[in-house]
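Let me begin by presenting the structure, written as C-alpha cells, before commenting on it.
The complex is shown incomplete by one protein chain, all other protein chains being positioned as in the whole.
Up next, chain A:
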Amino acid sequence: MKLKDTGELNELKRQSLVLLKNRRISSPLTTLEALGKPRHIMVCGGTGCHASDSPEIAALLKEELNQRGLSDQVEVLQTGCFGFCEKGPILEIHPDNIMYVQVSTTDVADIVEEHFIQGKQVERLLYVDPSSEQRLSSDFPFYHSQLRIALRNCSYIAPEDIREYIAADGYQALAKVLFNMSPASVIEEIKKSGLRGRGGGGFPTGVKWELTSQGEAAQRYIICNADEGDPGAFMDRSILEGDPHSVLEAMLIAGSAIGATHGFIYIRAEYPLAIHRLEIAINQAREYGLLGEKILGSDFSFDVDIKYGAGAFVCGEETALIHSIEGARGEPSVKPPFPAQEGLWGKPTCVNNVETFANIPPIILRGSDWFAGIGTEKSKGTKVFALAGKVNNVGLVEVPMGTTLRQIIFDIGGGIKNHKSFKAAQTGGPSGGCIPTKYLDTPIDYESLISIGSMMGSGGLIVMDDSDCMVNIAKFFLEFTVDESCGRCTACRVGTKRLHEILTKITEGKGTLDDLDSLEQLSKIIKDTSLCGLGQSAPNPILSTIEYFRDEYLAHIVDKSCPAGVCKSLVKYKITDKCKGCTLCTKHCPANCISGSVKEPHIIDEERCLKCGVCMEKCRFGAIVHH
C-alpha cells in the first residue's frame, strides 16, 4: 500500500497506535495510554541475546501459548537490543511491566504457566540488584542515569514491522521536512542543534550537510557509514537491528536537504542480522511509498541500496569507504577534495554514521533547542557506549554528553567484576587511549577525551582491572593496526610494525630504556606523516599507556617483571608457606615440575615451569603467587 500523502501517513499511524498501546511509555516522543489486550512479550533480538538462543525462546513461547490456547491473548515479538546484555536473554512483558532476565529455553513452560495462567511473576527469573539484593521486576538501576534518544525505539518496537515505527512517530519528521520546511531551514536546524558526527571525528553534521549541498552538481549522494570495525563496539549494529527505519528516515531527510536522490548503506558483511533487518525495512519502506518516486506525494524521490564491506577496518574512513563502494581496494585518498565536494563517482557525497542518523528524526520533531539543551557546551545530545570488559553490567548504554566515566562504569555498569579494582578505561578503540583512575570524574565529551590523550571514537568503552597488563593492551591494539593498515603510507605500514616489534620485545623482558624513547619518537612521526585517521591515531594506545602507566613499562624493562602477571616470559610462580601439602597442584601440573610430599610445603622447579598458571588456579589455600 503506497502512502499518497501525509493524511494517509497519519491515518496509518492512527490505525497502528493500537500495536503500541500496551507498551510502557518509554519513548520520549510518544504519549500513549496503556490499557487493554492483547499482552505483548518482547523478546530481545539483539546480537548478544540472539547468540544465547533468543529466537528459539520466542518460537517456544509461541508454541507453548498456542498449546495453552492463549495465542490470541498474548503476542510474542522480537525486538532490538535492551542494552542490558550482561543478563541476556531478556524479555519484557507488556503492559505488566515485568522484565525477566537470563531466560533459557527450559524456562518457557514456567513463564506461560506461572505468569499467564496463574497470574504471578516468576520470581527466579527476576533481576537481583547486587547492592540491595532485592529482586526487581523493572526499573533497574542500570537504566537510571540513561537517556535514550538514538536508542529510543530499540527494545520498544518490533523492528520488522514498519507500522510499529510509524506508530512511534516514525516518518513524521520526514513529512515535516517535505511539507513544512525548506532544505536550507533543515540544514540550519541541524546546525543549531549542535549535533556532531558520532563515528568518532565529531565533525558538525549540519556543516557537512551544508558543504555537500553547495555548488552545482547533476547528482549528489548520501552514505550511511555502518562499517563498525572498532573491536569491542556494537552500537551501530544494535541501532540497525533494533530500529532500522530511523536510519532510513534520517537518510531521506538528509537527501531532501542536500538534494540527493540516492543513498547507500555501507555495512560489514559480518553483521548478518543487521543486514537482514535492513533489507526488510527497505522493502517495507518501498512498499509504503516511503522510498521511491514522489514520496508522500511530494516532488522528492529517493532510494537506498545496501553495499557490503568485506572486512577492512580502514573502510570506516570516508574516502576509503567511498573507494570500496566503487568496487576498489579501500584505500584512503588525500583530502581535499573532501567527499562533500568530490565523493562517490566524483559527485558531492555526505557520509554520516548510523548513530548520527538515528539522532536526526527526534531533532527535527522536537527542535534544535531541545537537543542543544542536552550535553555540554561543545558536545550536544547523548552518546551511546558499548560498555564491555571487566565490568559487571556489560551492555549498551546511552548517556548525555558530560556524564563522567565514574557514573558510567560504577552507577550504570555496576562496578568492576569480581570485586577487583579499576585500573583503566579504554575509549576510542585502536585510535584511542587508556584513561587512568585520576580522570574518572572527567565529564565525557569530544574535547575532554582528546585533552586526556584518548578520543570519543565510535563509542567502545572497555573497562580494565588490575589483572590487565597495559603494555600487553598496547601490544594488542598495535597488532590490530598492523593487520589493518592498508599499506599506503610508509610511516603507518612500516612504523606500526616496528612499534609492535618493540612492544613484543618489552613484553618478553628484552626491552631497554632506549626502546621506550624509540616508541615515543616513532609514535610522533607516524602521527605526523600518515594520510588518514588510522595512522594518525594508531600510536595513541602506546602514548597514553606510556604517559599514565610508565611504571609498568619500567617494571617490564628494568625489573623484568609484569606486575599484572600477564606477560608469560616475565611471570614466575612461587609456592608460599601457606601451602598445606594437599598435592592438588602436583596432580594438575602439565610439566610435572612441582615436587613435595603430602602435608609438606611444595616447590616449583622454575626451569621446567611452563607458566600455564594451572597450579595457582587449582590451589584452594591461595598459597601460589606469581611475581
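Here, a residue touches a chain if its C-beta (ideal position, glycine included) is under 8 Å from a C-beta of that chain, and two chains touch if they have at least 3 such contacts; residues count from 1.
One rule holds in what follows: contacts and distances are computed from a predicted model.
J.: Would you mind picking the UniProt name of the chain not drawn here, from "Outer membrane receptor proteins, mostly Fe transport", "ABC transporter permease", "Potassium-transporting ATPase ATP-binding subunit" or "NADH-quinone oxidoreductase subunit E"?
T.: The missing chain's protein name, per its UniProt entry, is "NADH-quinone oxidoreductase subunit E".
J.: Identify the residue among A:G45, A:G206, A:G263 or A:G429 that touches the chain left out of the display.
T.: Within the whole complex, the residue contacting the unshown chain is A:G429.
J.: So one chain is hidden, and I want to know which residue out of A:V247, A:V384 or A:I462 touches that hidden chain in the complete assembly.
T.: Candidates A:V247, A:V384 or A:I462; residue touching the omitted chain: A:I462.
J.: Thinking of the whole complex, not just what is shown, which of A:E188, A:E270 or A:E547 touches the missing chain?
T.: A:E270
J.: When the complex is taken as a whole, what residues of chain A touch the one chain not shown?
T.: 47-48, 50-52, 85-86, 88, 229-234, 237-238, 269-272, 307-313, 324-331, 386, 388-390, 394-395, 426, 429, 460, 462, 464, 468, 473, 476-477, 480, 483, 486, 588, 590, 614, 617-618
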